[in-house]
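All protein chains but one are shown at their positions in the complex.
Chains here go by letter, A and B, matching the order in which they are written, and residues are numbered from 1 within each.
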Amino acid sequence: MNHALPGSRSPRAFWALSVLGALVTAAGLGAAFFMEEHGHIVTGMNNQIVWGLPHVFAIFMIVAASGVLNVASIGSVFGKAAYKPRAPLSALLCIALLTGGLTVLMLDLGRPERLVVAATHYNFTSVFAWNVFLYSGMYAIVAVYLWTLMEKRMGAYSKAAGVAAFAWRLILTTGTGAIFAFLVARQGYGSALLPPLFIVLSFAWGLAVFLVVQAAMYAWSASTVPATVHARMRNLLALFVIGALYFVAVFHLVNAYFARQLAFERFLLVDGGVYPLLFWGGYVILGSLVPLALLWHPRFATRRATIAAALLVIVGAFAWLYAFILGGQAYPLDIFPGYRVASSFADGQVNAYVPSMWELVLGVGGLGVAFLITVAGVRALPFFPRDDDVAAPRVAAAE
Amino acid sequence: MSVDRGRRQILAWGAAMAGVTIAPGITLFDLAHGRPPAEGVSNNVRWGMLVDVNACASDCDACVVACDKENGLSGAKTATSAQWIRKIELTAPSGQTRSLPMMCQHCADPPCVDVCPTGASFKRADGIVLVDRHTCIGCRYCMMACPYKARSFVHEPLTDQKTDVPRGKGCVESCTLCVHRIDRDQIPACVEACAATGHKALLFGNLNDPSSEISRRIAAVATVQVRADLRLDTGVRYQGL
Partner (left out) sequence: MLRFGTARLGGRLRMTRTVALLALAGVALLAFAGDGGDSRVPVPKSPIASDAGARCVEDTAFMRRNHMELLKHHRDRTVHEGIRTTQHSLANCIACHASKETGRVTGSKEAFCEGCHAYAAVKLDCFECHTDKAKAAVTASAAATAASDGAGQ
């Protein structure tokens, strides 16, 4: 009973994939349990670095979840035909990534057993409280959207649902950026540019994830993505990468010149050690410039180059997030501008952070959750894009 | 003139000695007259603290030690240890060095309260900013938001907490202005300890009462709020900064 992939591999292969995903997820859950039992002292996080590697994973997944739905939006909202068959897969990936990201976020809480409290006590000046509704609403809207996409009778409503999903995820990603934007006291955050920056980043990261998953699915089923589709998505990814690079540049320029956080910017971009390395080497070069070359240079006009570019964009995303989240906390909080300070509580010092294995396993466990959901969904329902201009062999969905 | 001054000094010293000797168990300042236990707090009172930076000594950490003892903190200074109050050594561009204690500033418009998703971080009616650990889920957003890095997270299971100061793994915490003492008409432990050393750099009282010593002092001398640019209207003010 395989609806999913024409000419696909055996059910046993799918089970093997699921077992792999389940093992990774189980390891992540085990790490979370260990962290909860012993407290965060077993992690690298402390009173100066309060958000660490798990948050890098979680925020990547949440931002990518929002962005991956873009593929569907381009089909439903902007009417581009090449993207319409890809819309259901995009919606599935949105749900999968969102679940993975939220899993990591919730398991990293100091008191994860208090999720019921979080669901019943709300302080609406807090972006986190808004996020509870934005994320659950996202599930609901995407579910409805999926229904309109996959149920023939509801097809007429798919545009309306698509518009709603598009608007909702813009608000959601604005909320994700606002988490940091509202931290007015921190030199590395507190900027109105963060919500739009996160939105553009979500476009790039989401499309990169989609390309990777799409390529894997086509390879698994021994098909090829139609050439026109491939060309369009490749150009689009390049465009999003440039857009993201632009917004990152403007964000840092504004932080330096308008907010006058010169010392912090120098730390992050020049002499902060691992952070400039990750920012320039990981994000700018590996995560933006090399992918751009791979996507646009005529010599690299192959599908493999596109996937390599997409993978590098994802690597660059992790690098940027690490520099953003950890770098913003590593630099000492400036409580007394103009003074040099010292104390027993790391005032005036750059804070060191060494991620522990538990945090890494938890973060990867979240990826495992997203992977499991994708594999299960793809196996059970027809998410494989059905293109009309067929360069790919299609097997009639026989049972 | 000089005779008057001499007499005044003797009187002042005598009063100070008497006060210091009997300080430990007794309120030094005019508090809101004993609120009955069954009555809740109100915003008639706004508790505040004034730190005299000139009187604060670099080599003294009596306030920190007292806070640790009163609240059952370990006193350790590792990266994961809770520190509700800390001494900060400042060096001005001119080279002048000063010392002052930094703790939760008990802002009237606290960023930590704004960002807490469950409302666990809240401001009591009398101005004390607290964490309701029954509702705290340990997300640490308030720690990111605090401009003074006043909050600590409990990174490991605790035992032998003080009866009046419940605290535990997975929740965030910070200076409570010794709320359990204030509710019994006493003053914060740090203020008491500082007075006992003789430095008397800390003054505690009701900011809403214009006749309280702290209000009178704030009206008389120049005081600042740390990070005044954020306009948080802190309850802790600094004199001589």
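Convention: a residue touches a chain if its C-beta (ideal position, glycine included) is under 8 Å from a C-beta of that chain, and two chains touch if they have at least 3 such contacts.
The structure displayed is predicted, hence computed values, not measured ones.
*Asks:* If I consider the whole complex, including the chain that's not displayed, which of B:Arg86, B:His106, B:Arg124 or B:Arg237 touches that chain?
*Replies:* Result: among the candidates, B:Arg124 touches the missing chain.
*Asks:* Residue-wise, where is subunit B in contact with the chain that is not depicted?
*Replies:* Counting over the whole complex, subunit B touches the hidden chain at residues 35-41, 122, 124-126, 130, 132-134, 157-164, 166-171, 179-180, 183-184.
Just so it is clear, only the chains that are shown with their structure count from here on.
*Asks:* With chain centres defined as C-alpha means, what is the inter-centre distance between subunit A and subunit B in Å?
*Replies:* Using C-alpha averages as centres, the distance is 42 Å.
*Asks:* Please give the residue numbers of subunit A that touch subunit B in the complex, ascending.
*Replies:* Those in contact with subunit B are residues 36, 38-41, 45-48, 50-51, 109-112, 114-115, 117-118, 121-123, 125-129, 131-132, 179, 182-186, 329, 333, 335-336, 338-347.
*Asks:* Touching subunit A in the complex: which residues of subunit B?
*Replies:* So the residues of subunit B in touch with subunit A come to 64, 77-83, 86-93, 102, 111, 113-120, 135-141, 143-149, 151-157, 169-172, 226-227, 230.
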